[in-house]
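Every protein chain but one is kept in place in this view of the complex.
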Amino acid sequence: MKTKLSIKNFFHRFDDISYSLIAVVIGLIVGAIIMALTGFDPIEGIVGLIKGGFLSPYAIASTFTRATPIIFAGLSAALAWGSGYSSMGAQGQMIMGAITAAIVAPLIKGPAILVVIVTLLASMLAGALYSLLSAYISAKFDAYLLIITLMFNYVADYFASYLTNYVFLDPYALDKLAIQTQLIENGTIPRIFSRYTTHYGFIIALLCVAIVAFIINKTSFGYKARMSGLNPNFAEYGGIQSRKTMYKVLLLSGALAGLGGALEVLGSKFRYVDKMITSPGYSWSGITASLMSNYSAVGVLISSIFLAGITVGGSSIELLMSIPSEITLIIQGIITMLVTAKFVIKLPKFKKKEGDKDDI
Amino acid sequence: MEKVLEMKNIVKTYGRVVANDDISIDLRKGEILAIVGENGAGKSTLMKILYGLEKADSGEIFLHGKPVKITSPSVAMDLQIGMVQQHFMLFGPMTVTENIVYNNEISKYSFFDKKKNEEKVAELSERYGLKVDPTAIVDNCPVGTQQRIEILKTLYQNADIIIFDEPSAVLTPNEVDDLLDTMKNLAAAGKSLIIITHKLNEVMYVADRVVVLRAGKLIDVVNKKDTSIEQLSYMMIGRQVANLEIVEHDSNETLLKVENLTLGSELGKKVLDNVNLYVNAGEIVGIAGVSGNGQTELVRCISGLERNYQGKVTVNGSDVSNFDVAAIRKAGLSHIPEDRYMWGSAREATISDNILMGEEDSIRFSKNGILKQKEIDGYADKLIGEYSIKVDNNKQKIKELSGGNAQKVITAREVERDCPFTIACEPTRGIDIGAMEFVHERLVAKRDKYGGILLVTSELSEIMKLCDRIYVMYNGSINYEFKNEDIDDHKLGVLMLGGKVDENKVVN
Amino acid sequence: MIFNFEYISAIISSTLRMVSPILLCSLAAALCSKTGVFNIAMEGCMMISAFFAIVVNYFSGGSIILSVLAAVASSMVVSALLAFFIIKLKASPVVVGMSINTASSAVTTFFMYIFFKTKGLFQHPDLVGLKKITPFFAEAFPELAQMFFGLTFIDYLSWILVIVIYIFLYKTVLGYRLRAIGINQEAAKSLGTPVEKYQFITMTLSGVLCGLAGVLLSMGSVTLFIQNIASGKGYIAMTANNLGKSHPIGVFLASLFFGVSQSVGSFLQQTQLKGQITASIPYVATILATIFESIRYKRLKEKRIKESMKLGN
Partner (left out) sequence: GDKTGKEDNNDNPYADYKVAMISDTVGTDQFILQAKNRLEALAAEYGFHHTIIECSNTDDWQQKSRNACEAGYDLIVGVGWVAAAPLSQLADEFPDVEFGVIDTVAANERIMSINFNTTDGCYVLGVMVATAFPDDTVFGYIGNFQQQSNFEYKYGFMEGVKSVNPDAKFITAYADTYSDTQATYNKAVEVAAALGDNGHFIMGSVANSANAGIYQYALERGETGNKIYTSGLSVDQTTADNPYILTGLTKNTAIAMETIVKDFLEDGKITPGKTTLGVNEDAFCVVGVNFEANYLNAEIMTKEVIDAGKKAAQDLKDGKVELPYVMEDDYKE
């Protein structure tokens, strides 16, 4: 009986993966059609997209770099959404983490490793507290978390913008560019290979994937969170303290987002630049990645790398073939739409069945 | 007699499950046809096919001798077939009238004509003697009324054939009597009725003929006159139902004590009014009452789901007033909830996960916050085996189980919990006689081990059969307390509807 | 600081102009949620319709009618696509809505580049904007008319639509059927209502509203198309729908509330407060409004419960 079951499970999984793969293929085909219609060579375009995103050490390194903040936003969202709390707050929490890192790192004197650790902890705290604030309002006042976090994202963005423009702006900036904080000299996160941009933040991201996967699947806290997500009534009935669980989940989710924001500062930009979290849409990509993978931590990792890869590939085909890189956002949109619909395989089956039934 | 309906060679499969295997039945004018069978026998499926909610894989339906294709409920309605669903299909925040006239409204320049519609409903209610207030909000109506609304809906649509899927599951005995009489009246008025029910005494009271299904197959169609409850149940489950022996115990250890419990509601009404009760070790105590008289709220207060009450609750010797669920469970309570999907389980979670609920922090199943998955799965398999839950493995999701099997998972989890006191709400709702017997056995076994059980059920026969004592609840307060020896069916029914008992005389 | 009447009128007229697209979109969201579907794709619908309004405006030599039709039609197509995924394919409304929003921004930029060889802004002297209507009482009450300055027929239409949608939902047979679907889809289905068809049509028609909002963005105050023209208004509309509890009147008040708090923010720009702080005022105000609304509701509930404990039955 056991073997039969595992085969069944295998096919179950295979189904999920093949849905995603087919969604990806359809997305690429539609992308190719658009390219063809607008006068670009579709085959060259798609091949270039994949090549530019995945098929060279440089491409992979760039993809990993871009994937790093997305993974954190994705894990943050997977934790929250998987526990039934539809938080859009990753963006605001990442901003809080990032600005905190940019403020704290230059203040600390000491060996770089110490600076990094203290800064990361401070940023996680900032993200966690910001998340807790929205959680508190949502729980205490019975307000829709999705809306509250969305509003808090705007507030965080303006707040960070205020700080960079008036409080922590770079006093030595030659470019009079009052939209960034001081450059961090001591306490940056080094690259893994000096030639490629991928920094140790990516390794931390992988570690966090493992930790989150473990928490969700193997701990009693994860169990409580999952059950709260699947049926909050059931969780309440079973004695899971919903509010406590919610606070814990959203604290953790905020800390992850804060960490992601901090790593973007310490590992990639070395300062906070106004809108550096908002404009690339890391948190949207992260939430998309978590929804695509049904809130599984490992799934977030794979989806994030995929989403980052087609973006990186997009910049590559723009440079090489002058195809506007927006094409990758269109492809991404189509893929994510298809992934949750999961109709790709089922559709023909449905049709067949209906045909059979006509003889009633 | 004229055959109004024939279903011929109906086959319906869900994946590998053959829900209906070549079933043929017919229905005659003015008769009441009962369909009985175990859980998952295929009763609902057959009726859903007739009402156009499901499509058969093969088979034919004839109406008045003519072949018809019923592709959707609206086609069924056009063919004058109506259905009173097992789970009420009502628009809670809307009025009775709006619910009944839906889809066939009287309108003026496509505006909803409130007055005319209400008049029409009032007239219909009058004609069939089904009392409703056309302007009332459905959410505020008692269950019995809600069912009348369901029936009126089918009548409003001019149904000639009316299907009832387990209509009595949620009603009080008196309401059931009313319903069965209504059905007889309707049949007498020329309507043809089909009723699905697990209660064979109802079958014997109301039906003309009985269809018996087992595992998707048609076993037999018999005339009511020629059969008996024993024969029917034998046909249904393929064996005799054992009779339960109940031994009496003496014990003074109080496991549950509720003192002066009062609870208000946002509708500005007291839903619990100074309730006092107790349950001793070795006792099954029943709460009888029409649903909506405070039973649900009482259980919510005791189990800690509702904490804004006044009064005192003691479980297993410790005062747990206004404690949260976890603390009360720790004090020694387990709880089979009223609604198995809303409260009792997570449909998307595995059986293992569902069985773990409430124990995730116990030393047995976790250490330093990390789950002992092997231990959990082992325990789940043990319960699956002991309760003969029909599943492939413990990683199957609850939503893939039939209603009865899902109920068994919950019952197993709560009854087998290592605690002295259990609240059991509707523990056998919608499950077949075989499974029901089994659940009863387990409850009694727990009692025999000096556990205490508070049984809250609208199933009168269940209460009568299992309980040592019975409290009757009416309008938020305890109306009467029966000791085992003086439990009386008729008296109980009257009390449940708010009647008074005066020196063993029942006054309405 | 300035406190003359003209300035106040100017602030009021700005508020009204700003509110209209939000109002139209939140009405669209309200219609959808009343029918039991969650729509967060207003942002995308607005962007697409604003874009096609300009495209057709340009290629038709400035035909307003064709531009508005193109905007409405394109928004309906997007809404229908959304509906197809959510209703027919049972995809997650949040995922599909989000996908449409991101893809719309990309689609408009991409095709702006294809059509006009620019990615940022497209403006052309041949483009014709909506006519700004001078109120009929402008001569009698010029001061009052200032408060309605610069409004187009779509702005006025948006207010009328509040009433029309209210009457439709709460007084007509069709509206009552739609609301019933939102309350209990299964029940409506069992009564033979083609639930999915109704939902599909409602959602597609809600696209008309977002389409009109899009026209306001690209042809209302100023006639041009600019990357990310919706700039978050769709999400504000989603919030307004939530705050207004999907009731047309409530949604109207919530949109107005947002507009007014934004105006308060711009008013406060005249003080020492920095621009970033004043800009965040509407969002903080929305959070506070949500909190107050909830406190009010809770108080009411508690009061009733307390009373019921004292009273008999």
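Letters A, B and C name the chains as they come in the text, with residue numbers starting at 1 for each one.
Keep in mind that, in the parts below, a contact is a pair of C-beta atoms (placed from the backbone, for glycine too) under 8 Å apart; a residue touches a chain by one contact, two chains touch by 3 or more.
Predicted, not measured: the structure shown is a model, and the values here were computed from it.
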Partner chains on view for the chain not depicted: A, C
Option touching the unshown chain, where A:93, A:123, A:138 or A:197 are the choices: A:197
Touching residue (missing chain; options C:60, C:172, C:227 or C:294): C:227
Missing-chain contacts mapped onto chain A: 58, 62, 66, 161, 165-166, 169, 174-180, 183, 197, 268-271, 273, 275-276, 279-281, 311-312, 315-316, 318-320, 322, 325
Residue numbers in chain C that touch the chain omitted from display: 2, 4, 6-7, 9-11, 13-14, 17-18, 109, 118-123, 125, 132, 149-150, 216-217, 220-224, 226-229, 231, 266, 269-270, 274-276, 279
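The criterion applied here is as follows: only the chains that are shown with their structure count from here on.
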Overall pattern in which the protein chains touch one another (line/ring/star/complete/other): complete
Rounded Å distance, chain A centre to chain C centre (Cα mean): 28
Centre distance in Å when chain B and chain C are each reduced to the mean of their C-alpha atoms: 45
Shared-contact residues (touching 2 or more other chains) in chain C: none
Interface hub residues of chain B, defined as touching at least two other chains: none
Complex contacts: residues of chain C adjacent to chain A: 85, 89-92, 94-96, 98-100, 102-107, 109-110, 113-114, 119, 232, 235, 238-239, 242-243, 274, 276-277, 279-280, 283-284, 286-287, 290-291, 294-295, 297-298
Of all residues in chain A, those that touch chain B in their complex: 1-2, 5, 8-9, 218-221, 223-224, 226-227, 230-231, 233-241, 354, 356-357, 359-360
Parts of chain C lying in touch with chain B, wherever the complex brings them together: 171-174, 176-177, 179-180, 183-184, 186-194, 301, 304-309, 311-313
